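Below are the C-alpha cells for one structure; questions will follow.
Just one protein chain is left out here, and the rest sit where they should.
Here is subunit A:
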Amino acid sequence: MAIEVRIPTILRTYTEGSKSVDGSGTTLSEVIEHLDSNHPGIKDRLVEAKDGDLDLRRFINVYVNDEDVRFTGGLDTSVSDGDQVVVLPAVAGG
C-alpha cells in the first residue's frame, strides 16, 4: 500500500492534472522530496527556507490523516503506508 497524496487544484499543473498521486517516504520531508522527483518544481511551491531551515509556506496547509502537521512535528511528521496526505491552500472561514 502506498501513501496517497491529494493535490489541490492550484498545484495540479505539476501533476498533469491528477488530483491524487502516490507518495513514498517515512517523513513528510521524504514524501515531498519523492513528490518533487516525480513532479519537478512542486516542492518549491510547498516549502520555503525560514531561518535557514525548510518549512511549509505560510499559505500551505498539510494534513496527515486529517491532522494538521504543524502540530505533529511539521516536515518531520512521520508517515507510513496507507496514510493519506492532504495538501490545501489556507482559506478564510467564518
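One rule holds in what follows: a contact is a pair of C-beta atoms (placed from the backbone, for glycine too) under 8 Å apart; a residue touches a chain by one contact, two chains touch by 3 or more; residues count from 1.
Quick note on the criterion: contacts and distances are computed from a predicted model.
Entry comment: the absent subunit's protein name, as recorded by UniProt, is "O-phosphoserine sulfhydrylase", drawn from "O-phosphoserine sulfhydrylase", "ABC transporter ATP-binding protein", "Acyl-CoA dehydrogenase family protein" or "ATP synthase gamma chain". Contacts to the hidden chain, counted on subunit A, fall at residues 8-10, 45, 57-61, 63, 66-68, 70-72, 86, 88-94.
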